Each structure stands twice: as C-alpha cells, then as structure tokens.
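Partial view: only certain chains, each at its native spot in the assembly.
Chain IDs A and B follow the sequence of writing; residue 1 opens each chain.
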C-alpha cells in the first residue's frame, strides 16, 4: 500500500522560464501515474511549478521546506514537512524519493541534492540539465545517473527504474 | 487548500497495551476529522497503532523515520519521509505538526518531542501521560501544554487550538 514517491528538484528564484514550463508538465505527468510528488516545497521556480502541475492532475503533493514554518510553502503543496534545517533538508528530499529528478538547469542547491542522492544510492534523472552537469555526475555516479530531454522520456525512465527496484 | 497535520508521538517497543489501544482509537478519530496524521512512522507501539487506526477511517498517513530507508515503516503509513538523522527527526515531527499529541506514557524519545514542540511554540496535548510529565511540562511550557484523558477530549482540544491559530 506504500505510495511511490518521486522527488523533483530544481532551481527556485533563478529558474529559467523554459524549465518552469517543463516542471509544470512534469508534475502533471507524475500525478497521472498516481505517484506522490515530493519537492523542496517553496513558493518559487521549479518547486512551485511542479506542484501546481501535479494538482492539475489531482495528485498528492508533499513539500519539504528548509525554514521553521509553513509560510514559505507553495500554495499547491498539500502537506508541508517543516524541517528548520536549512539545506540539510536536501538530504531528506532525496532519501524519501524512490527516484530523484533534477528538472532543468539547477544551481548549487540542486547540485547538492543530486550528489546526496548518488551518495545514498538513489537513482537520479537529469532532465535538460547543462552538459557540464551531465559529464560531472556521470563521472562520479556511474549507472545511477540517467539523462533525459523530455517529460515523456523521464516518465518512461522512472517506470523502468521502479520496475527494477 | 493546505491540509491540517496532527502529529502523534508515543512509545515504540515499550508502549503499554492500554496506550496502544488508545492510539488506534485516536488515529481513527483524527482521520474522521480529515486531518493528516503524522508520526514517527516506525512499525512499533503507538506509531504503528495510530497509523492503523487512521487507515481504518480512510485517512492520509505520513511517517517520518529516523533511519536511511523505508523498511522500518509501519505498513499503515502511506508516505514515508526518510530522514537518516536518528532522533534529530523528532524536530521535524513537531515542526511539521499544527498540534502535537503525546499519546500515553512515552519514553525519552517522546519527551524530546514534547520539549522540542514547546521550544518551537507548537501546542502539545498530553493524553494520559504520567503525572510527573504533566507537572514538568506545565512548569516549562505554560499555556502551550494541555492534558487530556480521553480521545474525545483530545479531538475537542485540537479543534479549539486550530480555531485559534
């Protein structure tokens, strides 16, 4: 009965418009699969968009925030997990996710989530990430790292990763 | 649209049978109110019972576990939040809860959750806790601390706390 949890990570205030549009579409697709969406939960960038997308398809959204209360949460988050732990919450994001998707060109926060996921043996999908990121994480993460360039390919990769686990 | 989250804390392996029965009833009542149940998530004692109760009423259950994977989760938890942080996860339990209920006579883990809730200004209900606990937490927590002796009184106290917040 345990629900499958897909974590989507990405930039907050500095997210690129194209990446935000893709996050919206990704959230919709994740919810259509009946997977729970987990994200950093803030009301900004990829985090906000992917949650809004998931709610369009009626999904369940969990947001794990770095601060001490629920005020920073995206309105599209159903359940807020409040950590009060700053970026240490990034560790919780990836440990709680059956598959981690880094959506678009993220910054240092997203980089830490990819790295912590690999350290904890969680599979990571880099969706439209920068080439430098793909090369680096392929070098340190080996077969845990997957690169995709569309929402459809990402969903298909998640499905095949879940089948194996 | 944000869901109300009620945190229920209590003993794991050393829970008393009467407290476990009460936790089952409490979980049922929380879910009937359409509140999300958050707990320490482990497959033991109060944590397991309160989740099983909530699922009997069709509720949504979130379990925040101390370890590095989902194997220790109660089967009645829908969404596992995996922290890998040992008892530091107790801080997350209380920050994420709009009201914290300590169910029955807890041990040191529950004591830390009550204390961390008070430190973070979260209201706490002591349901059938030992007299020493009630006296101590009244001394350090003042008006944040409430004591009840039945599930019905607990639900009613939660309702009035939510109305004020």
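Here, a contact is a pair of C-beta atoms (placed from the backbone, for glycine too) under 8 Å apart; a residue touches a chain by one contact, two chains touch by 3 or more.
Just so we're clear, the structure is a prediction, and the values are computed from it rather than from any experiment.
Of the identical protein chains in this complex, 2 are displayed in place, while the full assembly in this structure file contains 4 copies of the same sequence.
The rule is simple: only the chains that are shown with their structure count from here on.
Inter-chain spacing, taken between the CA centroids of chain A and chain B, is 28 Å. By the touch criterion given at the top, residues 1-3, 5, 36, 60, 62, 64, 68-70, 73, 75-85, 91-92, 95-96, 120 of chain A touch chain B in their complex.
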